[in-house]
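My questions will all concern the structure given below.
Only one protein chain is missing from this complex, and each of the others stays in its spot.
Letters A and B mark the chains in the order given here, with residues in each chain numbered from 1 onward.
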Amino acid sequence: MSVITKPLRRETEHLYLPIPCKIVSVRDLTPMEKLFRIQMPDGQELGHKPGQFIQLSILGYGEAPISVASSPTRRGYFELGVRNAGTLTGALHHLSEGDEVGIRGPFGTFFDVEKLAGKDLLLISGGCGLAPMRSLIQYCQDRPEEFGKITILYGAKTPSERLFKEDLVDWARSPAFACKYAVDCVPGDGCFDEGEIGLITVLIPPLKIDVQKTIAVIVGPPVMYKFVIAELKKKGMTEEQIIVSLERYMKCGVGKCGHCAIEHLYCCLDGPVFWLNQISGLRGAI
Amino acid sequence: MKRATTEQLRTFFASLQTEFDVYVPVKLHDGTRVLGSLSEGPLALEGGKIPQKPTSVFFPQFDKVFVVDEQSKFQMAGPVAKPIMVVGFTAQDLDCLEFIDKFFSENYRDDIYFNKRDGSVVVGVSGRCGKDGEFMKIAGGKCDIELIYDGERFVVQAYTDKGRQLSERLVAPDSEAPAGLMDALSRESDALPTDDEDTIDKASDLIRAGKVPEDFWDDIASRCIACTSCNLACPTCTCFEVYDRKQNGKMVRQRIWDSCQLDGFMREASGHNPSGRQMQRTHRRIHHKLAADVERWGHKTCMVCGRCDDVCPTEIGMKSVCKMIVERFS
Partner (left out) sequence: MRRTLTTCPYCGTGCQFYLVTNGEGKLVGVEPSSNHVVSKGQLCVKGWNAFNFANHPDRLTVPLVRKNGNLVEASWDEALDLIATRLKEVQDAHGNDSVAFFSSAKTTNEENYVMMKLARAVFKTNNVDHCARLCHSSTVAGLAATFGSGAMTNSISCVEKADCILVTGSNTTEQHPLIGTRIINAVKGGAKLIVADNRKIRLANFADMHIRWENGTDVAFLNGLMHVIIKEGLADEEFIRTRTEGFDKLKEVVEEFTPERTAEICKITPVEVEKAARMFAGAERAMIIYSMGITQHTHGVDNVKSCANLAMLTGNVGKEGTGVNPLRGQNNVQGACDLGALPNVYSGYQKVTDDGVRAKFEKAWGVQDLPGNVGLTVTTAINAAADGTLKALYVMGENPMMSDPDQHHVRDALEKLDFLVVQDIFPTPTTKLADVVLPAACFAEKDGTFTSTERRVQRVRKACDPPGQARQDWEILADLARRMGYDGLTYSSPKEIMDEITRVTPIYGGMQYDRIDQVGLQWPCPNRDHPGTPVLHVGKFARGLGLFSPAEYRPSAELPDDEYPFVLSTGRCYFHFHTGTMTRRSRLLDREERFPYVEVHPDDAKRLNIHDRFPVMVSTRRGEVKALARVSDIVIPGHLFMTFHFEEGAANVLTNNALDPVAKIPEYKVCAAQIRGV
């Protein structure tokens, strides 16, 4: 598999030129998802903020947007949690430690931790949505003093399809977080004792939240948003208090290729992280 | 102000070929007019807008993003060796160019576009040389030189320093425009009907006011065969697809014009597709130019050039659709 081998300067004038980066470790998250830990050349930091994405290249296979799954507070590397779903991600899943990939970015809007400072956070993710959310959770883990009460809700289809299983256990044990987990179903004779069985929305009604002080962040598969938002609104939360991160097909990451447009907004420039009131009236947004 | 005949202009453009990569309207084999080099056919300044979008000179259907050679070395294209000179932009086309210049430079600068665009010379064509003798609106700016046809010769109007320097080199003896000619031409230009523009303005207002119901878009969409011609002919359409291909041991990342009328345009690897229905794509095609871009850029991005109407095989180009909107929902 051809990968980028020549180091290139980061401060290039070429918008579409990827920087070669080394994969330092690969770990299975589920049968479908792997976690790639990547280092920038010459000890540089990626310089991202929680919630941003990068454009990942494998030569011959193309380029795709991938959310960063680690917090910038974890220095010396960044991580990508990737499902094997398409051509590029399929090729990525064949790479291993020591291989190189191309990186452009970081791009896009982020979870604005300054605006979240002092607030109670309700971090709700489903399925693969935990990967981008993890960048924020890790940030909160490293800087708990910046926020109020932090609640993590996570739902997946089955126990084995949950991402970051060790992290989930860790976070559940951590005094910094209140964690509630759910799975849609438990196949066969398996069991699930870490939370509820049901859709993620079952976790919301029992929550005790201080409506005035809370900000909810939602990242998950497309079908999830509408139902979670409805539950949050029942709790009295408004669109100004809800943040969503969206996923779109993208080719450039920089507002040129046009694929990720949501009416007048570009998911790559104006997103992927939006305040709900920015996008709630837009066709095809949620 | 000079006036020049087609032949004098041809000689002038030919003389610039050593300094510029010169694109002019030429008539091809079967009479089709395109922007090409003088060697491809006779100069064809008359006949109205070029069917192909003139912005394609800077943003072509196919372009290389970068090449990685056998030694894994990256080759990025730099600025073009010879600057580009392109003749044949109409007033509407110049509005389009102005917009895509802004589009490609704002937020992140698309160096592939500006490799061609920077240093280029843009020449407009207007006056009494439209299709079937129609008068073409005078741009009055937004280009380096404008050639305004008075029925016999082209008045050479330079708007920039570069344009003035170049036009000084045009040889056209005893050709000074008589007093009052430009005023007369300008009056003629100002008197052009603006029915199409008005229709599109009205349609834009109706769409933005939420007056166009969903079933209208369904109806229009049923006639769309997803030929993608509307997008590929539109000078303000900038969407592209990127893909990698190996060629002779090299790996070439390339981009080609894409179309929001295709189901795969927004389809994600998971199969989820925010524009998975034809109606959503048809809506986007019109809404994007007349409403979304008004939000984003402060103006419509349909400059009423009419190309999508010309190439649409089922008569649902921008003007046709807007006409229906105004007729039905005003």
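Note that a contact is a pair of C-beta atoms (placed from the backbone, for glycine too) under 8 Å apart; a residue touches a chain by one contact, two chains touch by 3 or more.
These figures come from a predicted structure and were not determined experimentally.
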item: Omitted chain's touching partners, listed by label; value: B
item: Residue, one of B:S15, B:T32, B:Q75 or B:S105, that touches the chain absent here; value: B:T32
item: Contacting the left-out chain in the complete assembly, out of B:R10, B:K162, B:R208 or B:R223; value: B:R223
item: Candidates B:L166, B:I286 or B:V311 - the one touching the absent chain; value: B:V311
item: Per the touch definition above, residue among B:D95, B:D150, B:D258 or B:D293 touching the missing chain; value: B:D258
item: Selected from B:L94, B:L185 or B:L232 as touching the chain missing from the view; value: B:L232
item: Touching residues (missing chain, whole complex) on subunit B; value: 28-34, 36-37, 40, 51-52, 60-62, 222-223, 225-229, 232, 241, 243, 245-247, 256, 258-259, 262-264, 267, 271, 310-315
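Here is the rule we go by: only the chains that are shown with their structure count from here on.
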item: Sites on subunit A touched by subunit B in the complex; value: 2, 4-6, 8, 13-17, 59-64, 85-86, 89, 221-222, 247-249, 251-252, 254-265, 269, 283-285
item: Sites on subunit B touched by subunit A in the complex; value: 65-66, 68, 72-74, 76, 103-104, 106-112, 238-244, 246, 251, 253, 255, 258, 260, 265-270, 272, 274-275, 280, 283-284, 287-288, 291-296
